[in-house]
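Below is a slice of the complex: some chains, not all, each in place.
In this document, chain identifiers A and B correspond to the written order of the chains, with residue numbering beginning at 1 in each.
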């Protein structure tokens, strides 16, 4: 579905143009065309391929989707794929954006995502002095917008992790903690699969040899690269902490079980002593003098209570109860 | 066993040619020969070595088999080994293909695999404008076909992993989960041993210095490289998840055991109290007034039931039962 198809010159919008005229506008010096598609059909992609003379393999990738984030250069054209991530009912949903950038055009194809870029276009049109940099700057603005939306996810993950950590030494919370840690690791992995290759992409857009179309906007791409490394380092931190937390959780379960075993042992001992004593006075020997005593029964009860009391006190002191 | 031996020119099939004539066809300018062998005998390999003047070490490798995927250059000739993987009764079976590529020939030797390449030849012959690129394009088409068949395996693994993950917090499923995770890790390792070195191979076929025969098809090999990195990253993800899942599974077993221990402790305590009380009233002292009471027995039963009930209620509240 076509969202927008606009021609710009000197940082200002010239006109919404029909798709069929793109190839003419692209020829005009100092002018560039910015097209946005969403869940594009094969026919739309074919039309774009003809208007912009895109490479077969790049169009193929944009059509099939399910690519890793990546950057590829075909002559003067740059082809970039990035993941669009959204939280939905506690799950991370991954969409995709494919961006074709040439010296005088930008074509973005968004798939499986509600994440629109109208705001980017508006902001760009409000800052003509920056938009004057041309296709490279639009490319930066799109990528920056994609990366900016990774931060709220990261925040969600860090909040969730803090929340789990605050309960990690809570008795009885082990099962729930493990389940939450595991689910969090899965979600962090999705973000990582989006960020780590995107970091590589950004790394190729500043510093050493850079595609010609991005040469003037290197400082901006370094900024994006910097954001991505921050996210990446944060994810690594989260993953590392999850690993330790799972290990610590296992320790806590073992410690709790050990305490339960001790308490069980203590009570078992107390009752075993009582039962053994009662059993002895329940034997049927004829000559058991104490059975005849008037105070025999109270004394027996006292003996049992005392034995149990002494054990209770000793276990208490040893911290078993 | 010889499968095919065909000469091509300008992207079109000229003729099926006899093996003995290969060395002549290879001389003709603008013409290239594409030979496919399967489970080749020593005699066949020797004949090929003579016709194409292949290097001893490469022929040796093709004969012995059981190589890691690799690429080697002998002068203008490129020698590549790749693994062919097939699922068979839930096990991954590994075959091998050795490909010799020269400026005007491609020779593929397939071993221990049902995985044929007739489809590749047909598709190539249907697209003469691409086949015109010569031996380098045929080489790409073969490699692409090998790599494409790794994806279904990867899908099987990911489905299996999802299935295990959905049961990882299921009580009582621990043993089966561990067995499945271990088996899955083994299978993923076979795929990894095919993919990781193939990634190195593909990396040498685009970008920096590239063998002359592949110089014009670099964009295609970059595409193969990209597929391989996607698979490789996915396998790394699977392996990482398996590691965490085994750890989590161990935690779950420990947690379950801990819960069993608690329940055991609770019931043991309840019965121990009952038994101890019954033991006390079973003692043979002469002066135990309550034994004479008309309501002694019901009261004793009530006492025992009450004690057991209180314990039951407290354990219930503590979540032990």
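Annotations for the structure displayed:
Note that in this section a contact is a pair of C-beta atoms (placed from the backbone, for glycine too) under 8 Å apart; a residue touches a chain by one contact, two chains touch by 3 or more.
What you are looking at is a predicted structure, and each value in this text was computed from that prediction instead of being measured.
Number of identical chains making up the complete complex in this structure, 2 of which are shown: 5.
Here is the rule we use: only the chains that are shown with their structure count from here on.
Distance between chain centres (mean CA atoms), chain A to chain B: 25 Å. Touching chain A in their complex are the following residues of chain B: 168-169, 219-220, 222-223, 226, 229-230, 233, 237, 240-241, 244-245, 247-248, 250-252, 254-255, 257-258, 261-262, 264-265, 268-269, 272-273, 275-276, 279-280, 282-288, 319. In the complex of the two chains, the chain A residues touching chain B come out as 55, 57, 67-68, 70, 72, 74, 172, 174-175, 178-179, 181-182, 185-186, 189, 193, 197, 243, 246-247, 249-250, 253-254, 256-257, 260-261, 263-264, 267-268, 271-272, 274-275, 278-279, 281-284, 288, 290-297, 300-301, 304.
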